[in-house]
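Every protein chain except one is present and positioned as in the full complex.
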Amino acid sequence: MAVSWLKKLAEYVCILVAVSALIFFMIHLFSPTDPISVIVGGKGSTPEIIENARKKFYLDQPVWKQYLIWVQGILHGDWGVSYKYQTPVLESILSRAPVTLGLVIGASVLSVGAAIPLGVLSAVKKDRPADRIISILSLVLAAIPPFLLSLLMVFALSKAAPQYPIAGGYEGVGGYLWRMLAPCIALACAKITITLKVTRQGMIEEMKKPYMMNVEAKGMPEANRIWKHGLKNAVIPVISILSVQIGAMIVGAVLVESVFSLSGIGSFLIDSIKASDYPVVQAIILMLVIVFLLASAAADGLYSLIDPRIRARKGK
Amino acid sequence: MENRELLRVDGLCTDLITARGLYHAVRGVSLQINEGEILGIVGESGCGKSMTAKSILRLNQEDKTFYKGAVYYQAKDGEKEILKLPKKEMNLLRGKEIAMVSQNPMAAFDPLYTVGDQISEMICYHKKIGKKEGMEEAARLLELVGIFPGEKRARQYPHEFSGGMLQRAAIAMMISCSPRLLIADEPTTALDVTMQAQVLEILKKLKDEMHMSVLLITHNFGVVAEICSRVCVMYAGQVVESGTVEEIFRDPIHPYTRALIRGIPRRGGGSEPLETIPGTPPRLNQEIPGCAFAPRCAVAKESCYTCSQEIWSNGSHWSRCAGAAMARSHAEEQQRGGRAG
Partner (left out) sequence: MKRMKRKTNSEGTLWTFPFILAAAVLVIVFATTIFAPFIAPWDPNQLDLRQIFASPSPEHLLGTDKTGRDIFSRILFGGRMTLSGAFAVVAISMILGIPAGLFAGYYGGKADKVMMWVTNIIVSFPPLLLAFVFVAVFGSGFEKVVLALGVIYVPMLARTTRSIVLTQRNQTYVEAVEAMGYGTGKILFKHILPNCMPTILVQVTLDIGNAILDLAAMSFLGLGVKPPVSDWGAMLEDGRVYLLTQPLQALAPGIMIVVTVVAINVFVEEIRKYLNPSERRLPTYRQLVKRGLIAEEAGR
């Protein structure tokens, strides 16, 4: 057990080191923009100011040394300083985290919560009207970009419920939840298709397996077959796409945030890319990679929680 | 007690929908199982044995299957026509009154739940008892079929069992609610010889001690000879001959039965090659006029291909080929006459 976890951990550390190096060196070696021009903003810069900035951001050091300084900083909780705002990156990210985190978690819960029952229903009623309606719906949702769906939602809300806060800040936990509801629904709908399809396919295959006939021969009611035996087996492929789905959610959040004028990490990332604010860009991307790895670790854990065969293999 | 009818299949036809039309898997099967007897159904693969068994429990996908004929079950509260039973009552019958052990033991259990959980789930549902008692009962049943220690084994997952153990566990599960009829679909096929003997022993014990009726489906005449009291021989979705084991082995009428029996390997049979039946079974996606076996039959006449055959019967023994019976008695007479003369 411990060995397999250590192996996994080593793999994750390798990926993190590789990704962080890749991002850092690519940005610092290839980017067309000179960081100094971003830092001093181009207005009235004296050689002295430039020299100070160079020192402050370690730009006078060779790139590999800058990388080491960056990594060392991260290990000590210092994710660097923004070129544009001259403030610590971590602080800015954390202040925007509730929006993005809420959006991603809320939308994930909503979309999985809707996709699994709908997928099961669709599989059980295969080729019947209910299945067709769900299939067409998921087909259309797969083709709607998240920003368009959000836009439609903003449009509909401003016509139907003008008092709903589609822009601006929020107050208190209730206000936060209320404000986040619409973007979460939009994002959940935009990203529901894959989970739904995988659930449906898994369920259809599961219901065809020989042991299902056995469960039926035992006289167990249909609900037992579907929700106890079928679903638990069908959920396994859903877990395998979990980390990919989280990634899709994060990117979707970037698009949804901008439409609902939420200032989250996503829009921060895009603004920083446009402004060539590299410390922010590399910090956010590294953080997202960490989130992916956490998600795939969680998926791994869920696997062995559900499937005794995987537990047995790991135990060896 | 003996010879009281438990289940009667009357002219059962099972048609399955396929992309190309209907597939006539079962084409008018009639048979009867009495209380406390083991009835064997024998035939090549694809002859409709398993489909007959599945049809008795209505385990085919409902909207892709059509049944004709009737299946009468003598329940404690009167006769029931299974093919017309509403879904809810069907579920009360399955497992509790009629249980079925399927062909592949590896595929009998859900891989994600413990064997004990899957046995007790059934007991709890049918007998309305608590989970704890269900697990205890499951452990007891596992020991009954020779899986020790039951309590520990019940907490294990299917992948921790061997094939033979799974087959026995499947039997344990299916007899957990003391059904009156157990349908065993090729219970020994996937097992090695020692395991086969053990499983047959269990079936015999169930019949003797629990007075359970067993419908044993197999392609192995040896198995039939060992434990069955009566046999139905099936070919192309029909019963072609039926009778007691004695009658069938001593006096097979139908050319197909005879060919099958000649194909049984014998102890000390020497180097003589076993007889095989030439040709392949017909495809069942179209109507077959006349006798389905005619193209492979050594004694077929022209009329066999076109006309339906007359039925020959003699007490409990009957066959779909009256011609063969007649030819045989004719030959016997000649022999007798020859000897006399």
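Order as written gives the chain letters A and B; numbering starts at 1 within each chain.
Definition applied: a contact is a pair of C-beta atoms (placed from the backbone, for glycine too) under 8 Å apart; a residue touches a chain by one contact, two chains touch by 3 or more.
It should be emphasised that the depicted structure is a prediction, and the values quoted were computed from it without experimental measurement.
*Asks:* Return the single residue from A:V3, A:A143, A:A160 or A:A223 that touches the missing chain.
*Replies:* A:A143
*Asks:* Thinking of the whole complex, not just what is shown, which of A:V71, A:V244 or A:A298 touches the missing chain?
*Replies:* A:V244
*Asks:* Provide the residue numbers of subunit A that touch the chain removed from this figure.
*Replies:* For subunit A, the residues touching the absent chain are 15, 23, 26-27, 30-33, 127, 139-140, 142-148, 151-152, 154-155, 158, 243-244, 247-248, 250-251, 254-255, 258-259, 269-270, 273-274, 276, 278, 281, 285, 288-289, 292, 296.
*Asks:* Which parts of subunit B face the unshown chain closely enough to count as touching?
*Replies:* Against the missing chain, subunit B presents residues 17-22, 63-64, 66.
The rule we apply is simple: only the chains that are shown with their structure count from here on.
*Asks:* How big is the gap, in whole Å, between where the Cα atoms of subunit A centre and where those of subunit B centre?
*Replies:* The separation of the two C-alpha centroids amounts to 55 Å.
*Asks:* Under the touch definition given earlier, write down the residues of subunit A that touch subunit B in their complex.
*Replies:* For subunit A paired with subunit B, touching residues are 209-211, 213-221, 224, 228-229, 232-233, 306-309, 312.
*Asks:* Quick check on the complex: what are the subunit B residues that touch subunit A?
*Replies:* 54, 57, 59, 91-96, 99-100, 102-104, 107-114, 121-122, 125-126, 157, 159-160, 170, 173-174
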